[in-house]
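Remarks on the structure that follows.
Excluded from the complex is one protein chain; the other protein chains are retained at their positions.
Per-chain numbering from 1; labels A and B assigned in written order.
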Amino acid sequence: MRLPAQLILGGVLTALFLAAALISFVWTPHDVASLSIPDKLQDPSATYWLGTDHFGRDTLSMLMVGARTSIAVALVAVGIGIGLGVPLGLLAAAYRGSLLDEVVMRGNDLIFAFPALVIAILITAVFGPSALNAILAIGIFNIPVFARVTRGGALSLWTLDYVLAARVAGKGRFRISYEHILPNILNLLIVQGTIQFSLGILAEAALSYIGLGAQPPLPSWGRMLADAQTMIYTDARLAILPGLAIVAMVLGLNLMGDGLRDVLDPRVRRARG
Amino acid sequence: MLRFALNRALSLGLSLLVASVVIFAVIEVIPGDPAAFMLGLNAQPEAVEALRDQLGLNGSLISRYLGWLGGMLTGDFGVSYTYKVPVSELILQRLWVSLPLALYALILSTLIAFPVGLIAAARRGSATDYGIMGATQLGIAVPNFWFAMLLVLVFAVNLRWFSAGGFPGWDAGIGPALKALTLPAVALALPQASILARVMRSALIETLGQDYIRTARAKGLTRRQATTRHALRNAMIPVLTIIGLQFSFLLAGAIIIENVFYLPGLGRLIFQGITQRDLIVVESLVMILVFAVILVTFLVDIAYAAVDPRLRRRA
């Protein structure tokens, strides 16, 4: 099968950032923890490929570790969303119209009334800011997203005859959800997962930027932008590079999501002949 | 229709009530003693006790909650601990920056997205369509606060068309005030417009494939007539959903953007509240934000029913 160009482009971009994040665990060009004021605000050079910031830290190394922070926060947040949202959505669909369904759906509506930023504000007000705070805020907001997608996909499958056939074969709702429903909504979940992943990257950047996310000295793209803002008149490079990193990463994930949708969605596949 | 509206209002009112319990619980119950929290670690026990009294913390949980709720219903949000003025006064003042900013951005985003989405859908598969889709893909990936910084860099630092931040206030006249809000609104609007344009396009393409479009064509409508007379209104249903969701994103986004442009809106207030541990301000502001989101959900539901007759009967 021919893969769509956007899937390849998106996959390559995503893989690049994943690789950078993984490599940063064992090696970065320079140590991001060591400050070196004499080397501050250097332009790109052979030593500092992308220059240094106002503390003399290597920008490339910061970006690599920042990728790690972003990906970790977004990934765990998506994990929370899938881990709680998918079972809730499956249950709500399996017991459609029941009290359980009603509670899950109303609970969803309720969480939707709290944008991730508001949740982050609430948590920060109580526990103080941290990367964990960002994970929780984004993760909580992801729960209803996945619950809704799962329930919607599952409901349309529950009307199909193969589910009836499974019930005639004496299978219970749990077993049917697991054997027949979940594998057939996996496509939906993978696509939604990439979308939420990219939204998570954006949200983490925003939260860190306003100081509700990752705290110094942990490098993150959002914090780098916040630091750069004060120096925007003197050194625009510092304000541009982390932004470009965010754009490239999010773009990569979105392209990959669209590409996956085209490859995985049987409707689209059929339309292509 | 009225019945439908009442039903929705009732169910959203319930959501609001539950939301208030959640906020109250998180702020007042979980962290232990708010008075000690607000005063910090080294507070004198007498000072804490005095603040407890002032905050009305010595009553039972339920009476405190009811007091808070009742206060909000009558417009009394309590007195800010740091500012020593009624919170309602503070909020009202700041609302006049944040709300116009969010609305400005919403209008911009809709004005950009509708024609762009329409053109892309009408010329599906053409170079124009690919160009638009590529541009929106990029637009979605750009964080609005970073885009705001770029705007400052280009239009304030280099071109000097706009000031880099600050707000003259509405007293300075509508022109200057709007000018100060323009860069922030553009920064907020472009990413949202990208999303909306894509939704508009896919909703239109979906409706253009429906049987009733074929029926309309069989009646002699041109492609364009079938689009404007039959597809547009049906495509509005998903588009409205997104506009509703976007309002809460815009409101949240406004809070962040205010930081880039040093605008004296709700966002700055909320951060001051957090850094100064002014829980009363934070609590009330969060409640107001949630109220705004729920209100918009309600308005979108009503708009649905106006567009789609099938919904008017249902609750």
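By our rule, a contact is a pair of C-beta atoms (placed from the backbone, for glycine too) under 8 Å apart; a residue touches a chain by one contact, two chains touch by 3 or more.
Note that in this section contacts and distances are computed from a predicted model.
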Query = The hidden chain: which UniProt name fits, "ABC transporter ATP-binding protein", "Allophanate hydrolase", "3-isopropylmalate dehydratase large subunit" or "Modular FeS cluster scaffolding protein NifU"?
reply = "ABC transporter ATP-binding protein"
Inquiry  = So one chain is hidden, and I want to know which residue out of B:Ala216, B:Val286 or B:Val300 touches that hidden chain in the complete assembly.
reply    = B:Ala216
Inquiry  = Touching the absent chain: which residues on chain A qualify?
reply    = 160-162, 164-173, 179-180, 183-184, 266
Note = Residues of chain B touching the missing chain are 3, 7, 10-11, 14, 210-212, 214-222, 225, 229-230, 233-234, 307-310, 314-315
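Basically, only the chains that are shown with their structure count from here on.
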Message = Can you work out the whole-Å distance between the CA centroids of chain A and chain B?
response = 21
Task = Spell out the residues on chain B that touch chain A in their complex, using ranges where they run on.
result = 15-16, 18-19, 22-23, 26-27, 30-31, 137-138, 140-146, 149-150, 152-153, 157, 248-249, 251-252, 255-256, 259-260, 270-271, 273-274, 279, 282, 285-286, 289-290, 293-294, 297
Inquiry  = Can you tell me which positions in chain A touch chain B when the two form their complex?
reply    = 106, 109-110, 112-118, 121-127, 198, 202, 205-206, 209-211, 225, 228-229, 232-233, 236, 239-240, 242-243, 246-248, 250-251, 254-255, 258
